[in-house]
Each structure stands twice: as C-alpha cells, then as structure tokens.
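And now, chain A:
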Amino acid sequence: MSLLLILLIVLPLAASVLIMLGAAPRVMALSAAFLNLLISVALFARYDLTAGGWQFLSEWKILPKLGINMTLGADGLTLTMLLLASLVTLSAIWIAPKIDKREGVYYVCLLFISAGVIGAFASLDVLFLYSFHELALIPTFIMIGVWGSGDRQAAAWKATIYLGLGSFILLIGLLALYLSIPAVSRTMDLRQLDQMAAAGTFHPSSLIYLILLVGFGSLVSLFPFHSWAPPAYACAPAPTAMMHAGVLKKFGLYGLIRIALPLFPEAMHQFNGLLLLLVIGNILYIGYVTVAQKRLDWTIGYSSVMHMGYIFLGLASLNIIGVNGAMILMFAHGLSVAAAFALCGEIRRRTGTLDYSELGGLAKVTPVLGLLFGFAAMASVGLPGFANFAGEILVFFGATAYGPAMILPVIVGVWGVVISAIYMLRAYRSTFWGPMMARWDSLTDITPTALWSVILLLVPLMIVGFYPQLLVKMVTTAIPR
Partner candidate 1 sequence: MNSLFLEIAVVLLGIVLLLVEAFSDRSNKDYLAYLGAAGLTGVLALSFLPQIGPLPGSPEAAFITSDILSVFFVRFLLVATIVTLLMIPGYRTVLERYLPSERAGGGVGEFAILPLFVCAGLMWMVSSIDFIMIFVSLELATITLYVLVTYLRQNTASLEAGTKFLILGALSTGFIVYGISWIFGVTGTTNILALPDAISTLPESSLYALLFGIAMILVALSFKTGAFPFQFWIPDVYQGAPMPITSYLSVASKAAGFVVLIRFLLSLEAIPVLTNKLNAVITLLAALTLIFGNFAAIPQTNMKRLLGYSSVAHAGYLLMGVASLASMMAIPAIGFYFAGYLAMTMLAFVVLQAVSEATGGDEISRFNGLSKRSPFLAGAMLLSAASLAGIPFTAGFIGKLLIFEVALKQGHYGLVMLGCVTVAAGFYYYFKVIRAMYWQQPSEETAIPVSATTRWLILLLGAGILILGIYPAPLLAALR
Partner candidate 2 sequence: MPTLANYLIASGLLFATGLGVVMLRRSIIVIFMGLELMLNAANLSLVAFSRYGLVSGHQNYDAQILVFFIISVAAAEVAVGLAIIVSLYRARQTTHVEDLDSLKF
Partner candidate 3 sequence: AAFWFFATLMLLFGVSVVLLRNPVSCAMSLVMSFICLAALYVTLDATFIGVIQVLVYAGAVMVLFLFIIMLLDLREEKSRRLNFGATLGGLLVVAAFLSILTQVILTNPAFAIPTPVLVGPQLSDVKMIGMTLFHSFGLPFEVIGVLLLSATVGVVVLSRRTLR
C-alpha cells in the first residue's frame, strides 16, 4: 500500500491548514507544490510499464456496504495528469504576484484547487473522482471574485452556477450508473466496473451515457455548454485561470475516458454522430468566434474552448491512436494554455489592458516576454516540436482510421489548425509586433521568477513534442481494449 498518492493530496491540504494557522503563505504553498512535483515525477519514473495496469494502490473503507471506498491508484494516464497538475500548480503558485489583501486566502484557494484536482485524478472510486473535483468550486469562486479583473463578479457567478449544475447532473448520471449495477455487486470502483463491463455482466442504458456526456461536457466546455469558460478565464487572476483551464478542465475528459470509454462502448458508437456534431461546433464555430475576439484574454479563453474539440475528436474516434492523441493533447493543451494565461497575466499586470487596439509592438520593450509568448502561441497553433502537434496529428490519424463517418470532422479538424493559426498570429501580431504606443516605453521585461515558472511549463511541452513516444507508452496503459 503506497502512501505517495495520498501524500500528493495531503501535502497541499496540510500546507493550507498551516497557512490558516498563520504560517507564511507563499513559502508554505511553494514548498508544498515543489514537493508535489518531485513526488509526481518520481511516481512517473517509477511506474512499471511492463506490468502496466493500476499501481501505487491504497484503499480506505468509507461506505463498504454501498461498495464505496476511497481507493487511490495510478496508471500511465493518471501519472501523466498528475505530472501536469503538479507542474501547473507549481508554476501557478510561483508566478503569483505580490498579494496585498488576504494573501493567506489566496494561496489556500490555490492549494485547495490543486489538492482537489490531484485527488480527482488519483481516485479509483468514481464517487471520490467526482468529489475531489468539486473541491475546487468554492476556491475558484472566491479567487475570481476577489482577485479577478474586468466583470469578474458576473463571470464568477456564471461559472460557479454553471459548473455546479453541470456537476450535479454528472452526479445524477453517476448515481444512475451505480444503480444500474446488479444490486449484489454494487460498486463504484473503476477496476471492478471495468471488469464487469469486460465480462459483459452489466449493460447500463445508453441514456446514462448522454447524462454523463452533458455533465462532463459542461465541465469541459463542450459546445454548446461552453459559455461559462471564456468570461471566467478572461476575468480570473492568472494562477486561477492556469489551474482551471490547464488542469481542472481536463477532469471532464479524464472522467469520460475513465467511465464512458470502457463502460459505454455501444452507446458511444450509437451517439457518435451527436458527439461529432458538437465537436464540429467546438472547432469550427468556436474557432471563428475566437477569430472575432478583440482582447487577448478572451482570445485565449475561447481558444481553450476550441481546442477541447480536438480532444473530443480523438475520443470520438474510439481507437487506440485517437484516444492516445486525445490524452497527449490533454497534457499538451494543459501546459500550453497555462503558459499562455500566465503570460497574459504578466502583460495585464504591466499594461493594465489586453485590448488589441491599445497594445502592439511590446516585443520592443519586453523581448523575453514576447519570445515566451511566441512559444506558447506556436504551441497552441500546433507547431511541430511542441506536444500539441503530436497530439493533434495522432488525433487526426485516429479519426481517419475511424472510417468514412469521420471525413467531414477530420477536414474540419485540419482546417481548425488554420483557424487557430489565424487568431493566434493575429494575437501575437497585435500584441508584440507592429508599431508601439509611446505610453508603453517604460514597461519592464519579465521577471526571472515569472520567466522560470513559464519555462517550467514550456520545457516538458517541447520534450514531449520532440519525443512523444515518451507519453504514448505511458498513456497507452490506460486505454481499454
């Protein structure tokens, strides 16, 4: 029984308790995040690929009668997501600016989000998978409301209610799933669920899949359940946006991969048309919405919605290649969008505005910032050399392999790459290139802290981009046969 996973969850919580009791917030938070990164790297390295399957298991009995226990375990996908989570957490905490009001609350919120998402990824029990994710709801609400910018209150409300409703629908779906198990063997343990599904001993109604799709979908901002995301990300303080768009959002996809993929194969085939329709909505429609944006933060917010489309495309292709691509894309998008939001926040802190009409030519005064943003932008455009490209191309191969039904989605997807180039280059052009307003002459370039916390995100992105097989062989362990 390995305690490393529970340690991953406990460390942030412990740190936040200490902060509540008056320890120095930033120090505590940073050290917890750093330790977490170390642990997850260690886990990632120590995972036994030849054995595969679930490892580092540990279990606590919670409701044994109902077959609900807190079970932690990890396979390749989990570890990848944990790595993502701890990377982004550290970067987010590291890049957090000087907080003058209620510093403690700020870091406690961040740590809670981190703990929640880590717990969600590490849980083998569906109920805890869900519960841990909810842990982030209130902190996000508080952070956007207190330290956000722009029309932050409305954004916070919308996101909170939307996600609350979405996750409750999800809960209902999970309950329905649970109840559709023959009463003797009721359980929420993923492993047993998979076994049952593999053995064909239980066949949940495909309606449940739809409920789950709506529930998870609205957490992932699947079109048309996306309208909470852009304002929330645009208004949230950079670290929150990083955590939420980078990691938390991936939970919905993670859940679909873990639950829908193994348990609802027929249903997924049956409703693939619907899903593909929504995917096209995500890529094409949201893509063009993104093109129409006039502010940097909104552009990135919408782009993060659009890119979910590729991941869903990968899932919808229902084969090892596509799902693999989706998983890699989850990792890649998490890092790249986090970097983008981090730099967004840096720019906002310097200029106080992200309106294209007021920016321009900043590369002159903040060359390093410009360079980093260029990396982030190119990553999200899907340039080879970044993990995003690897993910996207795998998604395309997978989708192509699915069959003729995918012709249109694939064409749309490949065209989506052009769209994202359109808005990203536009964003870069109107932020960092072109003539610069005189009022920005005094801007200072990025601080070393911020520089390194962004590099922390970009380096893994490029490593994986150069050698995707590194992740491929990890995440493949999570793909149901």
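How were these candidates chosen? In short, all candidates are chains of the complex that A comes from, given by their letters.
In the analysis below, a residue touches a chain if its C-beta (ideal position, glycine included) is under 8 Å from a C-beta of that chain, and two chains touch if they have at least 3 such contacts; residues count from 1.
Note that the structure is predicted; figures quoted are calculated from it, not measured.
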{"item": "Candidate touching chain A in this complex, from 1, 2 or 3", "value": "1"}
{"item": "Of all residues in chain A, those that touch candidate 1 in their complex", "value": "20, 61-65, 102, 104-105, 127, 130-132, 134-135, 137-138, 141-142, 145-146, 153, 157, 160-161, 164-165, 168-169, 171-172, 175-176, 178-179"}
